[in-house]
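These notes concern the structure reproduced below.
Here the complex is missing a single protein chain, while all its other protein chains stay put.
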Amino acid sequence: MNNQKGTETIENREKGSTNDDSFKNLSGFKIKALYGPEDISQPGREADLGLPGEYPFTRGIHKTMYRQRPWTIRQLGSLDSPSKANERIRQLLQMGANGISLCLDMPTIMGRDSDDPLAEGEVGSCGGVAIDSIEDMRNLLEGIPIDEISINFVSNSQSSVILSMFVAVAEERGVPLEKLTGTMQNDILKEYQAQKSYYFPPRPSMRLTIDTLSFCNKHLPRFNPISISGYHLASAGATPVQELAFTLANGFTYVEEGIKAGLSVDSFAPRLSFFFKVHNDFFENIAKYRAARRIWAKTIRERFEAKDRRSCLFRVHTQTSGSSLTAHQAENNIIRVTIQALSAVLGGTQSLHTNAFDEALSIPTPRSEKLALRTQQIIARESGVINTIDPLAGSYYVEALTNQMEAECYKYFKEIEDLGGVISAIEKGYYAKIIADSAFSYQREIEKGERIVVGLNEFFEEEETDIELREADPEFEREKVSDLVALKENRDQALVKACLNEIGEVCQGSDNIIPYLIKAVKSYVTLGEIIGVMKEIFGEYREDSIY
Amino acid sequence: MKKKLSTGEMVSRLLAGDRRAAARLITLVENEMDDHHEVMSLVYPYTGKAMILGITGAGGAGKSTLTDHLIGKFREQGKKVGVVVVDPSSPFSGGAFLGDRIRLQSHSQDDGVYIRSMASRGYLGGLSRATYDVIRIMEAMGNEVVIVETLGAGQDEVDVIHIAHTCLVVVTPGMGDDIQAMKAGIMEIADIIVLNKADLDGTDRSLRHLQGALTAGSFEEGAWMPRVVPTVSTANKPEDLQGIDELAATIAEHQTYLRKTRAIDRVRYDRVEQELGLIFKDELQKIIFKGLKGTGKKREYINSIIEQKNDPYSVVEEVLNTYLLPWE
Partner (left out) sequence: MNKGRKRRILIAKPGLDGHDRGAKVVARALRNAGMEVIYAGLHQTPLQIVNAAIDEDVDAIGLSILSGAHKTIFPKIMTLLKEKGASDILVFGGGTIPKKDRVELTSLGVGEIFTTGTDTHVIIDYLNRTLET
């Protein structure tokens, strides 16, 4: 503060630097040529930093961070068929992954069985696994120690059904539910805001999310029932600060809804987890994590009056940026992923998924997948960045950015509040507009050469990369459909009908739906059938924002 | 690859209800291509019987959503429906983003419904002369109802009353004081005021305002007194919709009124008068500019105005005397 001399020097240097405005991060903040003590020395902010493992957790949620245990290396284990995915999971575990993410194929994501006419051509798509019935869940998890390995189900609108299948299989295998770890993404709000894989209007969707939360709260105490996801907001175009603000606002909304459902904040907030994307700007991304931890902790303690310190912990899984990968000169993506992964680690992530470099072209090959995994191992074992905790703390730049991120976030919170909260802002098209605007200006910046993507708008080469690609299995869809048709023929039809009727009734009432779904999936009722009945009761949502 | 059909062939396909022919002819009149006038003359005998329904109101008021429901009502009565949705063109690029189809999806597989998005292409107030032609083509195609959706927020954007037999103005509760400001304009153009989004706060208040304004207004004995119909046009389940049946009934009532009192004659007269005016304006301008073409005169006139040697009115008078009235 009394560093008069320092200030002068900095100002002088700033004047000397040319073209100030052109240094901007992805959130659009202007970046100064030099940061100094005066950038972080606002009075009363000392308490905002604290120590790792201490409120407000800016420096990390654990006292020991990676010295005790590095982050979870969590890679994608899905593949079109449940048994092939099972094989892939085993390989990943054998290569040293200690967590698995499972994506669903497009029909499952949209609540449709493989034999649905609208599923044609998309069964097993997007490197996701097709889940129609409990039989698929059995095959998927066969021989996998589900009480030891945490599985992250990238499942949203259909989460109540997927959880029910997971629980049903655990019960069959005699695994006590309290031992199940893992995560259900189950974040419905961001579906309306960005990813657009919704079936019902927001209100009934929220009820299913909270039913899942309440059920886990009672029976699966080690399982994360919601993973509040900024990743998809960012992929749709949100800037880092928008990702941060919208994700946190969604998180607070789930807390409110949980409390409304009669749960105490400290009973479920410790099990809420988050999912971030790493953007290209290295330091901006780090600041995002630090600001996130601080805002979450403060709000949970101050506004929701949590007493348990674990409620205040912003625990986050991270994935490198799929949308930053280029189809041209695809090998360059290896470097991008490495830099992004390092940024996530310096930001203090709890778990990390590194993308395979060939994803912009097609489903990753075993070779590219292994490379992605090794990238994390090299950072963890060789780079030395895990030797000390939050090594960037005290950096004038990183602390100033962290503060700025935090301040900007509150502006977005205010806008959302003025619109009547998150759901109402969704209905008013708020997110659709902001995200489309951000996506468009990003594209324009690239086209004007204000932002460089190597190999795309600079150092472009006409030649397309010639790399080995994994072929989708053309036979899979036909086989999956015929298996499903057979399964549907050979089950107790009266029981199926009774289960579906019951689900319809429960949807109209307010009982927790999960026990009824567990019963149904055990009777071989399929996911598409369940969602079909729910649609009849809840109605269907149609996006109509046009920006 | 493009098969070039003669104008006559296209029109006979249109009369048989062919969608592709209709679509092509609409493009042709929209772009004022060479055989535009011929097309309209060929089509004209097959027009004049459809009911033309105008729907206007502020952006996002729910015009398309209501249109989607009304299409359903007319289809129940077995009527074929054409819809023209007019959206503004960008004044900067001349391009347009036409997204209303997203909200007009319930009938996307129904052969009895033809929907066309149109950009206003620089006509203030939304409706160009081409809109009249597009409606005619839709009539000739066999549509018994043609719905015209246009954006209209202020008092001066009232073109739609000239084009439609029955004119709906859609307002929403939140508009509160705006309604006060717009009242005069609305009352003049609306046959039916739709208070949409009646599920939102402030509905009762707005309803009172609107009804108050109507009773305060003076209407001739036996004349149509505008109605207010509250509606809820989006709902998760069909049974939660409100006011759609009432709206359809009120439209039918207005139609009956028009026919019974012969008020329709007046509407038709006004409509043609308006249309003629628009055509004259366009065509005269074309004739004049054609006359000036190649003479270098146009540039001369414009420069003389810029340099303040002349004023626009004197120029127009001079030009008219030279190119239009020499035979007088």
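Letters A and B mark the chains as written, and numbering starts fresh at 1 in each.
Note that contacts are C-beta pairs under 8 Å (C-beta built on N, C-alpha and C of every residue); 3 or more make two chains touch, one makes a residue touch a chain.
Here the structure is a predicted model, which is why all the values come from computation and not from measurement.
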item	value
Chains still shown that are in contact with the chain withheld from the display	A, B
Hidden partner chain, touching residue among A:Gly36, A:Gly60 or A:Pro107	A:Pro107
Candidate in contact with the missing chain, chosen from B:Leu14, B:Val81 or B:Ala119	B:Ala119
Hidden-chain contact residue, picked from the options A:Ser383, A:Gln443 or A:Gln493	A:Gln443
Touch criterion as defined above, residue of A:Thr72, A:Thr209 or A:Thr326 at the omitted chain	A:Thr326
Omitted-chain contact residue, chosen from A:Val175, A:Ile339 or A:Ala360	A:Ala360
Residues belonging to chain A that touch the chain removed from view	106-107, 109-110, 112, 118-122, 125-126, 195-197, 235-237, 323, 326-328, 360-362, 436, 439-440, 443, 446-447, 453, 456-457, 464, 469, 472, 543-544, 546-547
Missing-chain contacts mapped onto chain B	1-3, 19-20, 23-24, 26-27, 30-34, 89-90, 92-99, 101-102, 105, 108-109, 114-117, 119, 121, 286, 290
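The criterion applied here is as follows: only the chains that are shown with their structure count from here on.
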item	value
Complex contact set, residues of chain B against chain A	65, 97, 99-100, 102-103, 105, 235-237
Complex contact set, residues of chain A against chain B	200-201, 204, 538-544, 546
